[in-house]
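Omission of a single protein chain aside, the complex is shown with its protein chains in their original locations.
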Amino acid sequence: MNELAARADKTNFGFWIYLMTDMVLFASLFATFMILKDATAGGVSGHDILDPSYALAETIILLTSSVTCGIASAAYRFKKIDLAKILLFVTILLGVSFLTLELHEFIKLATEGNSWQASAFLSGFFTLVATHGLHISIGLIWAITLFYAILQRGADENLTRKVGLFALFWHFLDIVWIFIFAVVYLIGGLS
Amino acid sequence: MDMLHALIGRMSLDYLPHEPATIGAAIGMPLGLLVVLGLVTYFKKWRYLWNFVTSLDAKKIGIMYIVVAIIMLVRGLSDALMIRAQTAVSVGGHSGPFSTDTFQQVFTAHGTIMIFFVAMGLMFGLINVALPLMLGVRDVAFPWLNSVSFWLFAAGMILCNFSLIFGGFSNGGWLGYPPLTELQYNPGPGVDYWIWSLQIAGVGSLLSGINFFVTIIKCRAPGMTLMKMPIFAWSVLVTTTLLMMAFPILTATLTMLALDRTMGMHFFTSDLGGNPMMYINLIWAWGHPEVYILVMPAFGIFSDVVSTFSRKKIFGYPTMVAALTAIMFFSFIVWQHHFFTMGAGGDVNAFFGIMTAVIAIPTGVKIFNWLFTMYRGRIHFGAAMWWFMAFVFTFTLGGVTGVLMSIPALDFQVHNTLFLVAHFHNVIIGGVVFGFFSGVTYWWPKIFGFKLHEGLGKLSAVLWQLGFLLAFMPLYALGLMGAVRRIDHYTDPSWTPFFIVSAVGVGLICLGVATMILMLFVSLKKRNELLDTTGDPWDGRTLEWATTSPAPEYNFAVLPTVHDRDEWWYRKQHGIKASDDGEIKDITVPKNSALGIYIAVTGGLFSFGVIWHIWWLVAVSFVATVVLIITRVMDDNTERTITADELRQEANV
Partner (left out) sequence: MHSSHKRGIMRIMKRGVGVGIGVIIAVILIVGSWLLVRNVHFDVLSPSGEIADQQRNLLIFTLCLSALVVIPVYTMLGMFAWRYSEKNPRSAKTYRPDWHKNTILEIFWWGIPIAMIGILSVVTWQTSHALDPYKRLASDQKTVNVQVIALQWKWLFIYPDYGIATVNQLPVPEKAPIHFNITADAPMSAFWIPALGSQIYAMNGMDSQLNLKANHPGNFGGYSTNINGEGYADMKFTVHAMTKEDFASWTKKAAKSPKTFGMAEFHKLAKPGLEHSEQTYKLGDKKLYSEVLDTMMGMGGMDMSGGKM
């Protein structure tokens, strides 16, 4: 294995490993949410405030962005730079829409008296979902940086690896969101 | 919120220290720092120092870890001296030299510092120093990440010590159980200092875990299969696996406590649905793997030391690997034994108790394997072996009391008493500390080019062993007499002689550390007599001894091709030379980078801002951290070349 390939190999592997540790972090937040989801202190429960159809919209947006991201990464690897640029841009737009919807939900809850300070259930909900949102935000910063780099450099072997890692990160966040959708919105919202 | 408070958050002059002990520390620490900076200026070493601290060479990073750890050892030991000075006199109506509040901060700092900065620091230091060399490679998988890890560790350490000068530290014990550490009972900045020191250092540790794991899996010399690695490398493999699975739990849990304290959330509060028992489960789900993370590298060190000094192959290599792996698995399913007394019922308690006792099996097997490595060897009792002898004697005792406490019904009578305190110091000092001291002695010549003075090394081992016995055996007795932990005064005068003996023991340990520092100076002065001219001072078995002492920055001019376990021994037996590995070619090594330092600074400022509610600082430092990371990630020009000619020149020197 030549040196460049060896470096790409260990970086990819290392990034997968990092994603596994991030999975453990989310697992801790999930576990805490599950234990605390009924600790509503007499206030609202998931059934009262969680809207699965709203979350479904968010899910479709994020899933779509995962598709565009995956194709963008492949396009860049096969030197289809213009396609990659467009799809990466769309991914960013979809990510921003997702965050907008999420922030809208948060603000609505907070202003009507159901903020993270009102009960253990709400603390758990906001923290789990916002941690995912924070990861999405960092992913968007990453995506914008890559977009800018592609604009500057066009096709670049070093960038190929980095675009691939970003795609991996984005897909990972998508998977975490599926769990949030299922556990928080479906189970929590429909119970 | 008025302008002043928007600018400085909740900082105020009230938070300056007002007790003699804390005032003394608040003046002494900056003074010490000034002295060091003054010395560096006097000897005109700023350029050298800057090149050193911005280096991405694992060996240099390892040295920095060890230096910080030793400094923190002195700090942690002074905390211990304060604790024992207090309990030696605070009986009946007498109060000790320290107020209760100070005492509670002191034992909290003592535990936090010893685990997070001394033990973890020594561990990462030794892994950095030895692992790439013994794997026959140049560096770890991600050298820049390695630097970030170290500087985050240093930032956590600085934050923890800074609390002495301004704000005070937590008084809730090294694990900070809520609801005591919630705003309701603890509104001040102390607990927040504790949370964020650990949080930053924890992120550094997690990154190191990933780094070393990938190094072992992906970066070994050609021909080195996993089953040909030295046992120390195996111990690092299982340790990092544990690290990667456990530390995210710590990050999540500390974050939740911070959210409770900073954003009014209710994860672990007494009201509005909070559940302190959840914290206890989460923190120990991290905390138990943590202690195995600490001790398994020590086990690995002893495997290499005993094998080398007995001049024999390690007995039962595959069994040692299996035992390490078994210990790793089991350490994940025993955490509840830290709170048998929370009332989970017979079934749950029994399950965790049995799983805890089961860990004694692979651990015991390892002890037998070490003993039978000595069997029919020709043992050279250098200082590193003296530490091993002390380890077997001490750690076995600690294991016995551990098995005792693994039985829930027994634990009900000794939990949270001084018996427990004696047990965990028993295994941590006997296992972790003695192991790391052995490792430092063993690898010192490789890093610095000269051996440590043997006589003083052995004397320090004796002082530590005696000191340990005197400091902690009385605590076993005290626990059985009903003395609980963390008390700053007591009424029963029959306890006092025991506390006094314990204080003498701590004094002996301090003498042991003083002897080690003396050993350092004497070894430096006598280095020409102690010089390691061959690179192989112990007639070693593994690849780190195949290089010069000190090893060059790039470790090996040509990466060795590995034939067998104990590859260096094999080469010596079969007359294989470095030139057989192939022709010298150009190599690339990482350039220096100061970004690790900068990220630690912005991370530290972020934490400081959260602690003191300086929200603009939090925002600015967050943005700065992101910018710094992007700067590095998008930089493709991070390596420099060393030409084959330069390598050949160095090889001939």
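Order of writing sets the chain letters: A and B. Residues in each chain are counted from 1.
Methods note: a contact is a pair of C-beta atoms (placed from the backbone, for glycine too) under 8 Å apart; a residue touches a chain by one contact, two chains touch by 3 or more.
Everything numeric in this text was worked out from a predicted model, so none of it was measured.
Contact with the chain not shown here comes from a single listed residue; of A:92, A:120 or A:184, that residue is A:120. In the complete complex, the residue from B:25, B:85, B:291 or B:342 that touches the missing chain is B:342. Touching the chain that is not shown, out of B:23, B:217, B:477 or B:510: B:477 (per the contact rule at the top). Among B:215, B:251 or B:310, only B:310 touches the chain that is left out of the view. Residue-level contact of chain B with the missing chain is found at 100-101, 104, 171-173, 177-180, 185, 266, 270-277, 310-317, 319, 339, 341-343, 345-347, 349-350, 353-354, 357-358, 360-361, 364-365, 367-368, 371-381, 389, 392-393, 396-397, 400, 403-404, 406-410, 412-417, 466, 469, 473-474, 477, 479-482, 484-492, 494, 497-498, 501.
Simple rule for what comes next: only the chains that are shown with their structure count from here on.
A straight line joining the Cα centres of chain A and chain B is 34 Å long.
Looking at the complex, you find that chain A touches chain B at residues 3, 6, 9-11, 13-14, 17-18, 20-22, 24-25, 28-29, 31-32, 35-36, 39-41, 116-124, 126-127, 138, 141, 145, 149, 158, 162. Looking at the complex, you find that chain B touches chain A at residues 141-142, 206, 209-211, 213-214, 217-219, 244-245, 247-249, 251-253, 255-256, 259-260, 263-267, 269, 271-275, 278, 282, 588, 626, 630, 633-634, 636.
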